[in-house]
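A single protein chain has been omitted; all remaining protein chains appear in their positions.
Coming up: subunit A.
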């Protein structure tokens, strides 16, 4: 099948010496049958040929040149007037083909003297080349015009809507969590899941919150019975993971995202259910500077490259020192605005160095190992980042709310 596909200029170039002005790439492809090319002839071609023959016989070399000249002029005129690809192809075959007049001239050169032969030869070749070029140019012109016409016909209204490709969206909280997970996986952290119905033992006691500890007031708890509760934080996953981690196999680096529950009345800023991502790193040489650097990455990832963080003293029973972490306001850049309540800083998470009691209770030698822990709230992050002013929106699942948060990256 492919054999039928020959471009017109290509055909022209088959017979003419190659010249760089019409590289193959620039010419249009045309469908035609080889047979058609072989059989093609026209009155015009025959006439030209006869005229040339007579001249040759009568006048010898000088006239030959004139005639070739004439042949060229006439040929160029024909090419100029050709208005479709069929015509131009006929011209090409008649002028430049094997039975064409120029070929004939070249064939007849054997009768010329050795002196004249190259002169006539190069003259004829130059003419042949000139005609081939003119044909190729014309071919391309015709092709461009033809294509342009066709494209004009194919015009559509590009402003009509595209076919909708409708995808669902991840929940905005999950987008925040996913982003945090990606960051920490990149830093060699495991993702650890823990139970939502938790034992008092892990939720409080293993975190250095014995019964009657005043800090238990900070978290009002949904108890199921004396032993079980809906976890109030993702921190119990710390204790559970530390207990089973084999430190001889390397440091413990984990985050644990998930739902947590507090005995709170739902309003714009409180929800009895929200999310937390706990983070923990335990190794032999972990410093508070490492905590600072890690949290700075979190702040930059979620709130933008230009964010800074600052630490303020705070209190959590399971860390010592304990800090609150503020991020420089992403809205005003730290100058002070309504988002940061004019302070330039927004409180985003709590963190600290793991309390030796927590290590000891989990069976980790606190003289050798230490590290940091942090807990951040995706709900708070999302509220800040997107300006959501009512935490309940996250759990009511109004489609018009959910679909507002397009994923980036």
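Quick note on the criterion: a residue touches a chain if its C-beta (ideal position, glycine included) is under 8 Å from a C-beta of that chain, and two chains touch if they have at least 3 such contacts; residues count from 1.
Quick note on the criterion: contacts and distances are computed from a predicted model.
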From "Phenylalanine--tRNA ligase beta subunit", "TldD/PmbA family protein", "Elongation factor 4" or "Nickel import system ATP-binding protein NikD", the hidden chain's UniProt protein name: "Phenylalanine--tRNA ligase beta subunit"
Hidden-chain contact residue, picked from the options A:127, A:207 or A:230: A:230
Options A:108, A:121 or A:170, residue touching the unrepresented chain: A:170
Among A:76, A:311 or A:339, residue touching the chain not depicted: A:311
Those residues of subunit A which, in the complete complex, touch the missing chain: 160-161, 163-164, 166-171, 173-174, 178, 184-191, 193, 195-197, 212-215, 217-218, 222-225, 227-228, 230, 250-251, 253, 259, 261, 263-265, 272-273, 281, 283-290, 292-294, 296-297, 310-315, 320-324, 353, 355-356, 370, 394-400, 402-403
